[in-house]
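Of the protein chains in this complex, all but one are displayed in their positions.
And then chain A:
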Amino acid sequence: MSSDPILSLLFLVNSEEKTVTVRPADTLLYILRVRLGLTGSKPGCLNGDCGACTVLVDGTPMKSCLMLAVEGEGKQITTIEGLVNTPIQKAFIEKFAFQCGYCTSGFLMNCHALVNIEPNASDEKIKDWLESNICRCTGYKEIEEAVKSVLNTAEGKH
């Protein structure tokens, strides 16, 4: 690994290869939004508390404000722009699982991973996962209903 403070790194974002010049001090969230124009990941607290910036890194939910971009080199990064017509997205629409919408992309990424990784998730497991995201409009009930509607179904295992 180079010790040059400016690095040119190859990222795999939404299944596309992207070469980006980064400072080691840049967060993944900053690179996604500012360098790659993927503004679906939202800056909220920038402190790992709110979950609005959640993306998937090799399928695992990560808060992109808590991750240096250099740590994402060579990993498969999925942002909300990489989710298309997934069951959880349809469920959010059907259950009206959003109000202002600011937290929605983060919730969707986390819920998508939950459905894939824990297709038979218990209520306790759902709560444990979804505590990572904050909805200031407090639309939690509808979000929970949306998740439950796609759990343990063939469609849920996207």
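One rule holds in what follows: a contact is a pair of C-beta atoms (placed from the backbone, for glycine too) under 8 Å apart; a residue touches a chain by one contact, two chains touch by 3 or more; residues count from 1.
The working rule: contacts and distances are computed from a predicted model.
Asker: Just go with whichever of "Xanthine dehydrogenase", "Urea carboxylase", "Glutamate/aspartate import permease protein GltK" or "Multicomponent Na+:H+ antiporter subunit E" UniProt uses as the name of the absent chain.
Answerer: Answer from the UniProt record of the missing subunit chain: "Xanthine dehydrogenase".
Asker: Of the residues A:Ser8, A:Thr60 or A:Ser122, I need the one that contacts the missing chain.
Answerer: Reading the full complex, the residue touching the unseen chain is A:Thr60.
Asker: What residues on chain A make contact with the chain left out of this view?
Answerer: 1, 3-5, 7, 23-27, 30, 46-48, 51, 54, 60-63, 65-68, 70-71, 110, 127-129, 131-133
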